[in-house]
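Left out: one protein chain. Kept in place: all the others.
As written, the chain order gives the labels A, B, C, D and E, with residue 1 at the start of each chain.
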């Protein structure tokens, strides 16, 4: 079938993925991740304290916050800080990023400290949450390396890789890694988060138009799985593993 | 296998489902839905106006709000109105309910009016969001009936039923309709929203502990599908269809 | 004089009062109180800590919060949690409930713990604050019973009953226990809170239209007193006292 | 009985009342009212618009806002503007002031305009709400005079005077116009709002300690009535009536 | 040149300055300062604790809050407490007052306590921030005197006087101490804060219309310097120094 995707991309192809480590200098981990024109800056900050529900537990915490610059999008959106609250969408995404990262962390091995992943979208073109998860893993990895180098940890609390991708159905065709124009047009939209070993961490499928069938679900999940294998490779290359 | 579930419930059994229509008198639709000890009051309110993004579109809108009474839970939680904001969890759930209901509504056929589903948890014992979706459908149905009876609509804008259930893996066993003690203990937790015709509207699976496999996902989805078939029957019985 | 009240109710008659204990299962006290079509769920939650101004005082605290489900009323009102703040009316009512309950509690005998009364209106038809006070007393009583049963208290810190009723002047006639249509129409509206022994705890009279005279005030207060005697009887019956 | 009140004041005596008109220059009415050491600045602002619920009704609106400077009190209280919200107490008081003033206004005769009474406490020593009501009346009167002088009104929409005073029971003795030390110590505290013609507008009695009896209520109400007669005289003197 | 300023004031003349100490009774320092029709109440409150960033430092803290009564201005402005937030202008001004006062305080000599300067504008006619700084100094001085008198301090932590004035260019003419009509009309507006010894603490110049030149800046700064010399004299007279 001839592709009708922008830039002649194949239905099962990722956009070019670029992972730039050390993008800013202060954070323990700082990664610019690009899925095509989507660009997210992911920083990992280490703090030697934990939130109240972890105090005295001997365990650490991994959490995330997400934001979008007002003009990361086609038309300017209101600045959440000026409005005085985060949208439901923002909260949903940052909770997803946090859960995804915690899924591959041994919090006891991390010790009583917190790693905060700040994922800020500089430019949006679809897939910001999946890029954020994929980039946040690399930033978290760098933050852990800095703890190991400083002798604060003797072994890494990271159990395996985690990465995420979106898939969707557009006019009945399953597409990998939706960009903005596809995302707004597609009937079903699914975000999949998997580990390097191929386990599922999160699966969120939504029918925007017609409900989807079990067969369509299977196709989408398989497509996502393949994409995540590639993303984990990209993470490894970026980390020199 | 001998069940170890509370009350000797089978792994693939729903808790007793009760749907009480006309639970309160002011709303166009008012339904108390019970999944065992979980009790959610779902009201449907019709307003003859639409939010800004629908003005002049000729289309209506269906939306939802979710709340939990402070002592619906084992220990008292802070009242969101007193705290001055809704939690991320609340926003996530009410967005899910809204999307699920819209999936079965023909918004053009509804006309420029809004149906708001208020889902308030009187007593929580796991599965409040799935009970809310299942009950909100019945409340919405009653609200549409009142519009038909009043001659404001000549045909129902509801295309089919929608219902939801949770499933999860506990010690490797797939369980249908998790109650609170199971929900807190289980490794994977999935909420599934389907139509009466068996199409998927939403699928949200989360690995709380170990990641889940493709096979486990398939088992859980099938279990949910069966549960939803039963819930749609319960909706029909309640509606006298 | 022939009554012109809804349902032929006499000017000095209460609406049917129903008090259902154990309405929900988690709270230490949980009471559904109904004054005719007004239905308020009152839960009493015990927490083994006190607010800052009571720390180290040896005394406990009794407080209340009030809410109304968005569609408890004829037309839907905005959800306070979504709006991000409680209205002045809500705050006024919850402060009144708190003061009324504290008036019959020996806070020293309660010890350094807090009882929070959550009064949530499921259906409103006038008199929600007076129903809330009357029901909250029963919920508080049950919470105290649970503390006695658990051996955490050896004697009840409750000194006497407390109950409340509204009275008003409509076209010059003094009416007991106003329902919504009467409340909106009446000239003067008074809420009276009294103890079982007949002492006044709160008296709040407001002229909505013409000011009221001393004689009218006397008539209203006497009418309220009689109503409260009946409400205290209803509390006792519900509590099996 | 020998008085034990501060400054040898008699139980039934008001503190010295001073009413200074034209205290600030921009407002249509600006009054500093002093009840002893309690000092409240009451300004009346006229705006040629009404809130949404009065639009197109042909009627005007009278409303009030109340505030206390952070160091109006013995110890500094947090600035409400900095905290980002008004306390329940503030809202209760400003609602009371608004209702009290509206009770003597013919809103239809006012026409579609709003008079806002801002009552800001410069120094607090008990009785700030009653001083505010009494002073706000004078400020509102001046604002109406300015509308009459400007030819925007041909007749005054003010029907009669309104004033307010506190009374209380301290060690069984009924006291008029409580100052701070008395207010904190007394068992029962009552705020009474009356018109110049002697009608009751608001009556709010609260038992802080032991409940009060019907006889005590009568005594307090009569004491308040006498005080209000004097306050209305003071308003008239200040207005040169 | 003939003056065209209101009241025939000379270009380099201050408005009449009045400083009234002990304006209210509760605060450790309480000063009403008037620059012509601008009237600001400045209170200094001493609290025996410091904010978190000073805890255990052995140093104290001096901070300021600023507010304007809603009808201090020509037309009523919205009450910040009701709106739920302070404007950017308010925050800018209170930060400026705080910095200005800290510039003359030896925080180590103050000890671990906080002085809060509340500057509330009762009537505004231009120059409220400069009047606030000038008056806050006197209030702070009185608060320090009370600490010395109480034996809590053995030497004053105040190193020198601080005062502030506005200057501006109106039709090319440099004017001292702008009142409201001048402030709104002028091209350049500068606020200058200086110590008694003639050192600069803050200099904030803004071109409202055409940019200003180096020569104009020099003229304005010199004009301000002379005005501040007079203000410091006024402070000394008020303090009896």
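A few comments on the model shown:
FYI, contacts are C-beta pairs under 8 Å (C-beta built on N, C-alpha and C of every residue); 3 or more make two chains touch, one makes a residue touch a chain.
As the structure is a computational prediction, the values presented were derived from the model and not from experiment.
Note that the absent chain touches A, E when the full complex is taken as a whole. For the chain missing from the display, the contacting residue among A:12, A:80, A:145 or A:187 is A:80, taking the whole complex into account. From the set E:55, E:74 or E:95, the residue in touch with the chain omitted from the display is E:95, counting the whole complex. From the options A:13, A:109 or A:122, the residue with contact to the chain not on display is A:122. Only one of A:37, A:112 or A:145 touches the chain withheld from this view, namely A:37. Residues 24-27, 30, 37, 39, 41, 43, 45, 47, 65, 67, 69-76, 79-82, 84-86, 90, 116, 118, 120, 122-124 of chain A touch the missing chain (whole complex, contact as defined above). The set of chain E residues touching the chain not shown comprises 85, 88-89, 91-92, 94-95, 99, 103, 190, 194-195, 197, 199-207, 210-214, 217, 221, 225.
As a working rule, only the chains that are shown with their structure count from here on.
A simple rule picks the central chain: find each chain's mean C-alpha point, then take the one closest to the mean of all protein C-alpha atoms, which gives C.
Between the Cα centres of chain B and chain D there is a gap of 51 Å. For chain E, the set of residues that touch two or more other chains comprises 84-85.
In terms of which chains touch, the assembly is arranged as an unbranched chain of neighbours.
Contacting chain pairs (ordered by label): A-B, B-C, C-D, D-E.
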